[in-house]
Structure formats: C-alpha cells, structure tokens
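Missing here is one protein chain; the remaining ones are kept as they sit in the complex.
Up next, subunit A:
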Amino acid sequence: MLAVDNINVFYGAIHALKGVSLDVKEGEIVTLIGANGAGKSTILKTLSGLLKPTSGSIQFLGDTIHGRPAQQIVKRGLCHCPEGRRVFANMSVEENLELGAYLRKDKEVKSDLEKVYVKFPRLKERQKQLSGTLSGGEQQMLAMGRALMARPKLLLLDEPSMGLAPLLVKEIFSIIKEINESGTTVLLVEQNANMALSIAHRAYVIETGKIVLAGDAKELADSDEIKKAYLGG
C-alpha cells in the first residue's frame, strides 16, 4: 500500500532523514518508535506532503506521491493526524469535523459525522463547543475524528497518547484498534512503545534519522535491545 524508498529530508542544513525506507501493507497497524528528535514526525510530514524529500521515492496505492501538494495526497486517502492534535481552536467541534471532510463531495458526509459521534460520544455532547475549550483527551478524539472524516485508507497518527492519563491512553489505543479492524490501515508513531507494540503488527525503530530495526511487533517487544532502550526494562 505504502512504499518508502531511501528518502532523504533536510531542514536547511540539518539532515533529518538519512535514507529511510519502510513499507506498510493494507490492513496493518505499523508502528514507528524512537527517541525524541529521532525523526518520526518528519517521516509522517514527508508522507503527507508537508515536507519534500530531496531524494528517494514514496509510492502510495501505485502512485508516486512525493513532491505532490498535500491536498492531492489527502485526496488519495492518506490522512495525517498531527502531533499535538492541532485542532482549530477557534472553531466548534462540528466545524472541525466538517473540515476533515473538506475534499469530499459525496452525500455520505452527514452519516459519517454521525458515525464519528457514535465512536466518540463525548464529541457529540460538545458539538457546538469551541474546540479550544476541550480537554486534552477530547482534543485528541476530535483530531482523530477529524482525520476519519476524510475516509482515510491509510491513517497516520503522531503520538495520539501524548499527555493523556493512563485510562485515556487505553481508550485511545482500543479505538485505534477498532479503526484498524473496520478496514483502515494505520501507521502509528508513539513514545509509548509498550502500548504501540501491543496493538501493532509490525514495527520500525528509528534513531537519528535512520531505521535501525524492523520486524514483527511481538518479537521486537520481546527483544532485549528494545526492552532496554524503549520499554524501560
């Protein structure tokens, strides 16, 4: 579904991604773990078209997407739910969700809105509320709901559990699992490696702009190397 081949990305003189390759198959949850500043968000931003790689290629559903403007990538079904939620605080919950469906012209937007409200009942109660006044957990749900409104085929999630209480983290992860089971492929970036590895099929580990390990999520979760570096044991 997604094939990233040897991409290099720079911020000015900073070489942030150094020949990164990875792939995601339809139906999977793939997680990308790594320390702060390793380049996880940079990978997602490059996939969604916010950044352009200086070399290498990105294929999505048979099309070359690197170098294309973000709106064309969203249109193909690759949606990025960014780090820090980035909800439009000056707009209501419902307006945020509608913006998620910005490029859709089909008649099912309304019914998808209801589906999002079923998945996140707390958003339903706060439909007209300004999203800037939501709690962190509610904003995360809104950000995910907003991404779902685009009907993604591949959903990129950047640290959805950031700053949330343990109970809420559990809830968010079980929702991610549900989203995946209903047919959406997920590429998940996480600091919470434990939780991420427990729901993912496969995982990549990134260190200072390079993929250093890749494999089955269960196996990685059991490997001593990973335990030491990322699972606090």
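Everything that follows uses one rule, which is that contacts are C-beta pairs under 8 Å (C-beta built on N, C-alpha and C of every residue); 3 or more make two chains touch, one makes a residue touch a chain; residues count from 1.
As a working rule, contacts and distances are computed from a predicted model.
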Listed names "Branched-chain amino acid ABC transporter permease", "Carbon monoxide dehydrogenase medium chain", "Menaquinol-cytochrome C reductase" or "Sarcosine oxidase subunit delta", matching UniProt entry of the absent chain: "Branched-chain amino acid ABC transporter permease"
Contacting the left-out chain in the complete assembly, out of A:D5, A:D23 or A:E98: A:E98
Contact residue for the chain not shown (choose from A:A3, A:A35, A:A70 or A:L231): A:A70
Listed residues A:A38, A:I65, A:V93 or A:A150, member touching the removed chain: A:A150
Positions on subunit A where the hidden chain makes contact: 48-50, 69-71, 74-75, 79-80, 82, 86-91, 95, 98-100, 102-103, 146, 150
